[in-house]
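Beneath this line is the structure, given in structure tokens, with notes to follow.
All protein chains but one are shown in place.
Labels for the chains are A, B and C, by order of writing; each one numbers its residues from 1.
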Amino acid sequence: MQALLDEIIEKTRPLIGLGKVANYIPALGCVEPNQLGIAVYSNEGELFCAGDAHTPFSIQSISKVFSLVQAVSHSGEAIWQRLGYEPSGQPFNSLVQLELERGIPRNPFINTGALVICDINESCFAAPSLSMRDMARRLSGNCEIVIDSKVAESEYQHRARNAAAAYLMKSFGNFHNDVDSVLRSYFNHCALRMNCADLARAFCFLANAGVCKHNGETIMSPRQAKQINAIMATSGLYDEAGNFAYRVGLPGKSGVGGGIVAVVPGRYSICVWSPELNPSGNSLAGLAALEMLSDRIGWSVF
Amino acid sequence: MQALLDEIIEKTRPLIGLGKVANYIPALGCVEPNQLGIAVYSNEGELFCAGDAHTPFSIQSISKVFSLVQAVSHSGEAIWQRLGYEPSGQPFNSLVQLELERGIPRNPFINTGALVICDINESCFAAPSLSMRDMARRLSGNCEIVIDSKVAESEYQHRARNAAAAYLMKSFGNFHNDVDSVLRSYFNHCALRMNCADLARAFCFLANAGVCKHNGETIMSPRQAKQINAIMATSGLYDEAGNFAYRVGLPGKSGVGGGIVAVVPGRYSICVWSPELNPSGNSLAGLAALEMLSDRIGWSVF
Amino acid sequence: MQALLDEIIEKTRPLIGLGKVANYIPALGCVEPNQLGIAVYSNEGELFCAGDAHTPFSIQSISKVFSLVQAVSHSGEAIWQRLGYEPSGQPFNSLVQLELERGIPRNPFINTGALVICDINESCFAAPSLSMRDMARRLSGNCEIVIDSKVAESEYQHRARNAAAAYLMKSFGNFHNDVDSVLRSYFNHCALRMNCADLARAFCFLANAGVCKHNGETIMSPRQAKQINAIMATSGLYDEAGNFAYRVGLPGKSGVGGGIVAVVPGRYSICVWSPELNPSGNSLAGLAALEMLSDRIGWSVF
Partner (left out) sequence: MQALLDEIIEKTRPLIGLGKVANYIPALGCVEPNQLGIAVYSNEGELFCAGDAHTPFSIQSISKVFSLVQAVSHSGEAIWQRLGYEPSGQPFNSLVQLELERGIPRNPFINTGALVICDINESCFAAPSLSMRDMARRLSGNCEIVIDSKVAESEYQHRARNAAAAYLMKSFGNFHNDVDSVLRSYFNHCALRMNCADLARAFCFLANAGVCKHNGETIMSPRQAKQINAIMATSGLYDEAGNFAYRVGLPGKSGVGGGIVAVVPGRYSICVWSPELNPSGNSLAGLAALEMLSDRIGWSVF
């Protein structure tokens, strides 16, 4: 495995330069593009790393999985009265569908759906940002994980599109808390800094029937873990979910910070990271690395 | 397995009466609603059946998988220049997306995508309808499978929506043959009559790395079989793909005749059938049977 | 004329009861529905009134004309770089078109366009709400016109939809000031209380080549007055502009308070009012009164 990961890093590194670092906020745009890391964590508790697997990065939309897990753990099936789990078929931040469907987001992995999840959590947790940070620490076993407040503040300053979505949902009665407060929480989640090794370990419970391997904690039931994997499989990569299923064949979730997590149910959790994105907003080299990995070991669930 | 299938039939049969038989053409509307069948075919070649598994029905959109297999086998990756493999997020026959995306359908399992596939096949095969019928016979091992010409003719008489889609694609240069001819082929495919046992056997190659178990024929490469499963997983159940992943967790394809096929990669191919549909156009009792089956044996790929 | 107005009031009063008072905010919903007034002001300075022409009401979207006049007077043609003057073909508060057209509203008489106009004015006037109130006083010659702060506050509390629109435009770079401040101004404009006589007089300059009859003040050039009439003719009645042209044939602007103003270029300005609305949000009895008036005197510009 270690040799394979090293080889994959070597073979995909030449792709760096073909993508584009996210720059819609200055704090993200200044990341060094020439980085590529991968980490694989097995259900037996082994961790394999290659490349820049220990460099922390902004997890961005990968945090949407943590938010969903938090909401499912706390509120269960009731959350599905406020959003769906169907692929959206629209860009990640589109309001068109949201208006046509009267404020009910398609799934928890587009921005609008994640905002509803944050609104749900805002009603349930005294300090949602700290709960989330602590959950990331607990799942990964790394108690040094922090929220990058500079990134969070920068995102808040550029909140217009997400504020529009939140207010639109509020106009349909599907947003209960103060918009600005929930946006603060949302951006704090996005601004968590974790590395590939952290994330591979943190997602182990989805490969391991809901149980966190390194500390034995039960995060959710086996059925719930399958359900979250299913949502990742159909909606985890923005408008490239079909492409990811076609090429990689695993449940996954990406973020504009360049990270992608993937799950091999019953066996492994994976994280790749490279900051440059393809036009759909997913890590260009990261996707290539995952495709090669899945292909070489035959990990596609299909 | 046999006991389990019998139990599932018994437990889901009470759902009959809650759905609605498709009646957009008279020839479909007159089917006896009180029917429910299931068939499971293993990669070892064993067939298990329960309920009305030997009653033929109109396979309708399940034929879209056969058309795609035919196109992929003959034309390979080139077909993806004319359509995508992303979930559509729109009702199965919507033209909105097609117009916004300039005549390129999202995937081969919505009507517009299937029409493009038929247009591709029309250019490659002398007698597309007969080729398709023969392929269904070969894959299932049942040489008595026929096209129900009454259904095909009735669909043709009610072709307006599909004709609109075909002409719209033609206006964007993505439809090369005579619209009426391709529609004839398309409706002939939909009008194939097969039973659950036929379909379970016919889909074996997708569970078996591209090889047809009962006659050893290689239909496609293992990679191609995975890719088709991936497309079924993200786009196989109209606007209910996410729900199917969430509840059943298998690649699948449904038809308005009430049939649903599903694939357990590496192990089984399945067909359920019951004519009454839910509001999304998928077999109501069939979905429930598949959910129970997947749940009881833990077959979800996630 | 007086006899005709009396007759029209008598004949349209029976329509009261067929519409529905706007109730999206409590402060509007409590108006007495059984009211109907009409006022006609000639370019010679004669005022004719009938029914409840002296009862003040909330002018709501009629204020969008005042805002536009203020912006045109101050900033001229430059404003058309930030919005258009085409009919929208969409409900008055839809965000779909706004997103597809990258934050540029179709015209100044839908909410999104009026918000941009308010944003423009916010950058030009020290106290936009007071300027607007003073303009309404000056144009109508009634210095007792006030802003109903209870209505304004109630609208602000229910601002979600308009806030969504403003933030969406901000995300496209087409909104420069603080969203909440501009919304405060916008709702203050909407909350002006005027009666039919006030409004008929206040709109005289649009019938009179830009000149306010009662005080001789030049508000704008004859060409600018024609242009504003043109925009009212194609976009003044929400998604009923075509119907208004077909039935009444005059430039007009309506508000959900039940008022409608209309202009007979070169001759008259008119205001009707009755609180109950038709399904398009325009005064039901008011529309009927205007249709009868235009029909009887042959005032249609067509």
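The rule is simple: a residue touches a chain if its C-beta (ideal position, glycine included) is under 8 Å from a C-beta of that chain, and two chains touch if they have at least 3 such contacts.
Please read these numbers as outputs of a predicted model, since none were measured by experiment.
Participant: List the displayed chains that the omitted chain touches in the full complex.
Facilitator: B, C
Participant: Please identify which residue in B:10, B:99, B:134 or B:217 touches the non-displayed chain.
Facilitator: With B:10, B:99, B:134 or B:217 as choices, the missing chain is touched by B:99.
Participant: Kindly state which of the options B:4, B:21, B:104 or B:164 is in contact with the chain not pictured.
Facilitator: B:164
Participant: If I consider the whole complex, including the chain that's not displayed, which of C:10, C:46, C:86 or C:217 touches that chain?
Facilitator: Checking the options C:10, C:46, C:86 or C:217, the one contacting the hidden chain is C:86.
Participant: Against the chain that's been left off, what residues of subunit B make contact? List them.
Facilitator: 94-96, 99-100, 159-161, 163-168, 170-171, 175, 179
Participant: Mind listing the subunit C residues that contact the chain we can't see here?
Facilitator: Those residues of subunit C that touch the unshown chain are 84-90, 97, 106-107, 226-227, 229-231, 233-235, 239-243, 245-246, 249, 251, 265, 300-302.
Here is the rule we use: only the chains that are shown with their structure count from here on.
Participant: What's the overlap between the neighbours of subunit A and those of subunit C?
Facilitator: none
Participant: State the chain with the largest centre-to-centre distance from subunit C, centres being mean CA positions.
Facilitator: The most distant chain relative to subunit C turns out to be B.
Participant: Can you tell me which chain pair comes out on top for contact count?
Facilitator: Counting C-beta pairs in contact for each chain pair, the top pair is A-B.
Participant: If I list every residue number at the interface of subunit A and subunit B, are over half of them used by both copies, so same, or under half, so different?
Facilitator: Both copies, subunit A as well as subunit B, present the same residues to each other, with over half of the numbers appearing on both sides.
Participant: So how far apart, in whole Å, are subunit A and subunit C when each is placed at the average of its C-alpha atoms?
Facilitator: 47
Participant: Could you work out how far the Cα centre of subunit B sits from that of subunit C, in whole Å?
Facilitator: 55
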